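So the structure is just underneath, and the comments pick up after that.
Every protein chain but one is kept in place in this view of the complex.
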Amino acid sequence: MIDIQNQSDGRNVPLAKVGVKGLEYPIRVLDKVKKVQYTTAKADLYADLPRHFKGAHMSRFIEIFHRYRENLSMPRFLEMLETIREELEAESAFGSLAFPYFLEKRAPVSGLPGMMSYQCRYQGRVNILKAGGSGQPVAGSRIGTDRDGLNGSGLSPYSRRFTVAVSVPVATVCPCSKAISDRGAHNQRGIVSVELEAGPFFWIEDIIELVEKAASSPVYSLIKREDEKFITEHAYDNPKFVEDLVRDVYIGIKELNFFPRFSVEAENFESIHNHNAFAYAEFGGA
Amino acid sequence: MIDIQNQSDGRNVPLAKVGVKGLEYPIRVLDKVKKVQYTTAKADLYADLPRHFKGAHMSRFIEIFHRYRENLSMPRFLEMLETIREELEAESAFGSLAFPYFLEKRAPVSGLPGMMSYQCRYQGRVNILKAGGSGQPVAGSRIGTDRDGLNGSGLSPYSRRFTVAVSVPVATVCPCSKAISDRGAHNQRGIVSVELEAGPFFWIEDIIELVEKAASSPVYSLIKREDEKFITEHAYDNPKFVEDLVRDVYIGIKELNFFPRFSVEAENFESIHNHNAFAYAEFGGA
Amino acid sequence: MIDIQNQSDGRNVPLAKVGVKGLEYPIRVLDKVKKVQYTTAKADLYADLPRHFKGAHMSRFIEIFHRYRENLSMPRFLEMLETIREELEAESAFGSLAFPYFLEKRAPVSGLPGMMSYQCRYQGRVNILKAGGSGQPVAGSRIGTDRDGLNGSGLSPYSRRFTVAVSVPVATVCPCSKAISDRGAHNQRGIVSVELEAGPFFWIEDIIELVEKAASSPVYSLIKREDEKFITEHAYDNPKFVEDLVRDVYIGIKELNFFPRFSVEAENFESIHNHNAFAYAEFGGA
Partner (left out) sequence: MIDIQNQSDGRNVPLAKVGVKGLEYPIRVLDKVKKVQYTTAKADLYADLPRHFKGAHMSRFIEIFHRYRENLSMPRFLEMLETIREELEAESAFGSLAFPYFLEKRAPVSGLPGMMSYQCRYQGRVNILKAGGSGQPVAGSRIGTDRDGLNGSGLSPYSRRFTVAVSVPVATVCPCSKAISDRGAHNQRGIVSVELEAGPFFWIEDIIELVEKAASSPVYSLIKREDEKFITEHAYDNPKFVEDLVRDVYIGIKELNFFPRFSVEAENFESIHNHNAFAYAEFGGA
């Protein structure tokens, strides 16, 4: 049967990314407490396509992802991208994996348990080291997938890039509203999103905890009246702008001295507007 | 050229609705202050398909909508549905038109203007009166499109149905949180959605005003600090559960004595949870 | 601590539904092949609120759902609603549970496996039988949760209602385009959504299979060229309008003689338009 994709192409346009988007799959990831967590994901998987090929063999992305789906820890995700790169005979492979990550969280006073969901996303790129841009891989440049160096320390920093994004819902009380009002203060749900360029292995749980401590208050799935009283007063005593949230989370992550590059953003679903307030900072350059 | 849709069908299954969905169009609607408002809409347009036809001629929905797009007042929307029903040779036609409706609103103290957007939806059905379910229309049963009777008073109540839904973002302060806490009270943005089965003509603006008055506070696009102080204190003095919002809006609409059937729902983007609180009531039966 | 929700309310407005919306949770459901399937869900949970109560105790919905999350088979889902109704001291409880359901599907020629996801939704209502609308439950009217009667046969048909909706992506070739064109025929992805009012227990897998057989072709996650050739030719040989899809699925479900009420809809993401084609039929009345 004719292989159209494999034909040569004379248009001389290399494609930075070719692949599959919006693939929905059940997956398993690591969990600090339960060892393993079952969840569901949307995956995008790409490789570059050199100028002389007409098309990519898209089914290979699915075959490879299908093999890796039951253990998508951070190192395994990168290993999967490396496999995609090799089997697609590409210089680069890219992947994005978005999934809700669940933690059981206890109410602050009653101690009652409920599940919280946090939207997470792995994003990675692996890139073979080339000699002079010829498109030919350099012998021996295969990047290790050792657990302690997710971004391939010891090799070129451009050979591999892996980031983890986590979105944490929080409660925020407006410092301005509190200061100028005789009573009350407007407050709202907000989302703090952190994107971390991974160095050594880390637990998503630890980042979530850091963000929740920086907010006026964490949010909970299940609370009783004694919890609601505690949360209301605690939040009122800790007013935060989106600007404060971003700065406090930024300082907290920087002090971990763990991530070479990261960004922090906060978005508040303002209770007094029908639009949102937003702030963003980044560390370590693009 | 062969007309497949027009062929007869032997499966003996009548289809309640056949048509087009997700058509995005620029439209014009009425505006109480400016006379005419330009906005953009998503339209769904359907007709029933009798059991003996194989398919509907879908292009006719677009042709008719294209003719009516520049004046989609409530009576004209129903007139359009009647035209669809006739040109598709159907017993019933259905339409849904969702669009943001914009109002300039002034801040409560500074008086500064900003635009607010409110999601609206017309939904309508026209149905020809049949003698004995033969599928043949009764002579003379054509329903008038007079402005003063959007739901065809004087004819069978089942001959025509038209509802208008409006979603109004508001601020709500939690009465429980206020009562049990020594200071502060959690509050959040909420959305109140009203769906009205239209009798005589009415202005969307009047419904929006009624809903905003029932909330802890309206929300605004543009406010200054003096407005923020006013809103914070006013909202704190008027705490409302979703249950209260629904009941107060329900009573307000019922007292208008204008709508034979309506429903009210409220959804709060709780600042202490990552899920929402919800309440719903309806008047006049389904 | 004061219990505001429990206070009496003088506005005389009963609320049809009060509860929580958009709760995201990991759940387990039954799986025909693997016995148990892990997935993630969005839940909405409501109860009615009699006119004389000011508010509902929303935390109870979460507590109950948290207890049931690890086994949300159809009968257990209804049992959960019954528990909500009782613990909230309500006449009715309502629940909706939306989740992707995953099946491993093999390509038609190569036999290679890939995972397919199907959006599913349970929707249920339980309602206590009242004597004269007094709001007092009738002694002994507790509805059994026996596996063989999800909608409580033997009791009033209004005492319990449970539906399962399944959305199945398919490929459809346009019969008109094929008939009038000298070569080719436009085709596209479509979604067939079936909503079934459950009688006895059934497997979602069987409904999916029935729908896929009614389409021009099923869709797959992983296919090779020999599969693509087969699918292309098979689909071209089986052209279907949205109208045909709905009718053929309707007949197939009716012949099962299993569901007292159901609806079928089909939506095609037309390859020649930027809007969709739609058809809908229902059996057994509202």
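Each chain gets a letter, A, B and C, in the order it is written, and its residues are counted from 1.
In this section, contacts are C-beta pairs under 8 Å (C-beta built on N, C-alpha and C of every residue); 3 or more make two chains touch, one makes a residue touch a chain.
Just so we're clear, the structure is a prediction, and the values are computed from it rather than from any experiment.
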Identify the residue among C:Gln5, C:Thr40, C:Thr163 or C:Ser221 that touches the chain left out of the display. C:Ser221
Among A:Ala41, A:Ala56, A:Leu81 or A:Val166, which one is in touch with the chain left out? A:Ala56
Chain not shown: contacting residue from C:Leu72, C:Ala90 or C:Val173: C:Val173
Missing-chain contact among A:Val18, A:Val192 or A:Ile223 belongs to A:Val18
Spell out the interface residues on subunit C facing the chain that's missing from view. 116-117, 169, 171-173, 176-178, 180-189, 217, 219-221, 223, 225, 228-229, 231-233, 235-237, 269-275
Since one chain isn't shown, list which residues of subunit B touch it in the complete complex. 1, 3, 23-26, 37-40, 59, 62-63, 66, 69, 100, 102, 112-115, 117, 221-226, 229
What is the set of subunit A residues that contact the non-displayed chain in the whole complex? 1-2, 4-5, 9, 11, 13-24, 44, 46, 49, 54-56, 58, 175-176, 179-180, 241-244, 246-248, 250-251, 267, 273-282
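As a working rule, only the chains that are shown with their structure count from here on.
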Tell me which chain's centre, taken as the mean of its C-alpha atoms, is farthest from subunit A. B
Could the interface between the copies subunit A and subunit B be described as same, meaning over half of its residue numbers are common to both, or is it different? same
Quick check: how many Å separate the C-alpha centres of subunit A and subunit C? 31
In whole angstrom, the CA-centroid distance of subunit A from subunit B equals 38
Residue numbers of subunit A (touch at least two other chains): 117, 221, 223, 225, 229
